[in-house]
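What you see is the complex with one protein chain gone and the rest in place.
Chain naming follows the written order as A and B, and within any one chain the residues start at number 1.
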Amino acid sequence: MALLEVEDLRVAFGGTTAVDGVDFQVDQGQVVGLVGESGCGKSVTSLAIMGLLPRRGATVSGRARFDGVDLLTLPRSDMRRRRGSDLAMVFQDPLSSLNPVVKIGTQITEVLERHRGLRGEAATKEAEHLLDRVGIPDPRRRLGEYPHQLSGGMRQRVLIAIAVACAPRLLIADEPTTALDVTIQAQILELLKDLVDAEGTALLMITHDLGVVAGLCDEVNVLYSGRVVESATAPDLFALPTHPYTVGLLNSIPRLDLPIHEPLKPIRGSIADVIRWQDGCAFAPRCDRVTEKCVEGEPPLIGASHFHRCVMAEEVA
Amino acid sequence: MTLAKIERLDRLVEASATAREAESGSLWRQSLRRMRRSPMALVGASIVGLFLVVAVFGPWIAPYSPTAQSWGDEVFLNQNIFPGPRAENWFGLDHLGRDMFSRMIVGARQTMLVGVVATLIGFAAGALVGGVAAAAGSFGGRWGERIEAVIMRTVDIALAIPMLLLALSVAALLGPSLSTVMIAVGVAQIPIFARLLRGSMLAQAHSDYVLAAISLGVPKSRIVLTHIFPNSLGPVIVQATLVLATAIIEAAALSYLGLGNPDPGTPEWGTMLADAQRFLSGAPQLAIYPAVGIIITALGFTLLGEAMRESLDPRLRRQQ
Partner (left out) sequence: MLRYTIKRLLQLAVALLGLSLLLFAWFKALPGGPENRMLPDNATDQQREALRQALGLDEPIWTQYGEFLSRIVRLDFGSSLSSGRPIGTELAERLPATIELSMWAIVIAVGVGIPLGYLAARKRGSWLDFTAVSGSLVGICIPVFFLAAMLKVVFAQELAWLPTAFRLSPGLAYTEITGLRVLDGILTGEFDVAWDAAQHLVLPAVALASIPLAVIVRITRASVLEVVGEDYVRTADAKGLKPATIRGRHVMKNAMLPVVTVIGLLLGSLFAGAVLTESVFAFGGIGSFIYQATTERDYPALMGFILVIAVSYVVLNLIVDLSYGFLDPRVRVRS
């Protein structure tokens, strides 16, 4: 059985739909990517799973079963006990995600105290050990420092240390490298991979960067306008991208194996140009291969192990 | 379900895109649009509007003369019992037998004058001081920076003196009168306006478009006068609206401290309120009318100013 099963997840803020029926799975110890451009609903999906959406203003429906337990209907106090221990999250901006007026040490030990009952010297020892594990030199000294005294990469390491402090079974990383320098990005990805490999933690990687996906993920789900449009193993997806949106994403990445003067092919329009999934393919207004068939109602998810949501897929292939 | 539908969709997308573009018109127009939707702004603007109408047309609206002691005999003969509201005098009579309603209506003009003149003094002098400091500091080289430092330290020192005390010391220099109150309250506002305009101008001076203008060789004086200064006025205008409220309240406090003209020819709410303190236990209504007038007017300007601030604040704007 899958560790996390997301089924028909929908999130709306007032009248606007951010997530419009997302389905995917994460197995024990697996690294799964959730890919799409900003505004496609990938971050909202992760926040909904973690129960971190604002109570007022956001309507969530569907199921997100973790070990068979639906997280979306769990009482808030139960969810609070699971957050940080069973499932943990690493956020995008390491500077704003750490409390500027609380020492690094406290920000780590408070989660150890809450979920593992560690206090005093035992908690400090463990925090030191955690910082050491995420590759921060001189951890004892760092515990007494404040976030602004650390570099960006170091802050992200601290956030990762906090996230893995209680050995979660699922780690959600929401664009963990976007705010960092390119050289640091690779280090952080390497660290994440080492940590999940060592502990058998499942990792849900949320990113807009197909490069990250290629290097890290076992399975990939491509999101467009709040719905999964393609889902496959990473090798399959890169070998045979099927949905025109996935194709477009791949074409808009600079590549070394193409002639130098070959222009990049961006996807035209923006994510704001959509139609509702009920009426047809939301990508249709931006798609080069659009036909009448595309707007004749909701496109189904097609396929056996490599799923896609394009009625014209056969012609594309 | 044909291509026609896609075309329709395309048009829709296009329409929404142009709508978005139009919305990002000028900063001021955007702010105005947002303010029209804010109940705070509407209430504030209505109060201010009503107040302005009364202030301008007061003398023609008022049923009686505000200064004639027409019912003087009645008040004096009854040993200082001041009749309350009645058919001929809606707000009753004051301690000299004058019609309170007429005094309130006519008094709005002086009150507005006190507020507006005080604010203009603070605004003009503060803008000059802060503007010179910012311009000197940004473009005046090493000497300019020194000038800026001297000006701003002086402003900081003046800020350390509570506003009412600053007004008090100015009033002490000039002797009691209504113009003293205006000048005193106005002078007390100078440091705040100076700080605000300088901060706002420095923020503009460090922006990319100013850098672009400098690199294009636009003269510095021109950059300051045609770009930086006008673009920095937003927060200062907001502050001016808020200061109008403060000025009216402070003016009343100065009158209470005996620095206003005790009973000027034309009535003014602050002076009326201060005067009425003598009769507070017997005839609280004499104080309550001008007090309520001051509170509501100050509230109107405050609401309007706050709504303007919110609509101009880029951080709040992003949230919408």
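We take it that contacts are C-beta pairs under 8 Å (C-beta built on N, C-alpha and C of every residue); 3 or more make two chains touch, one makes a residue touch a chain.
The structure presented is a predicted model; accordingly, all values stated were derived computationally and were not measured.
Seen in the complete assembly, the chain not on display touches A, B. Which of B:Ile61, B:Leu96 or B:Ile161 touches the hidden chain is settled by the complete complex: it is B:Ile161. When the omitted chain is restored, the residue from A:Leu159, A:Met205 or A:Met312 that touches it is A:Leu159. Among the residues A:Ala18, A:Met50, A:Val213 or A:Val247, only A:Met50 touches the chain that is left out of the figure.
Take chain B: the residues that touch the chain left off the picture are 153-154, 156-158, 160-165, 168-169, 172-173, 175, 245, 249, 252-253, 256-259, 273, 277, 280-281, 284, 287, 291, 294-295, 298-299, 302-303, 306. One chain of the complex is left out; on chain A, the residues touching it are 50, 52, 79-85, 88-89, 91, 93, 96-102, 106, 110-111, 114-115, 146, 148-149, 159, 162.
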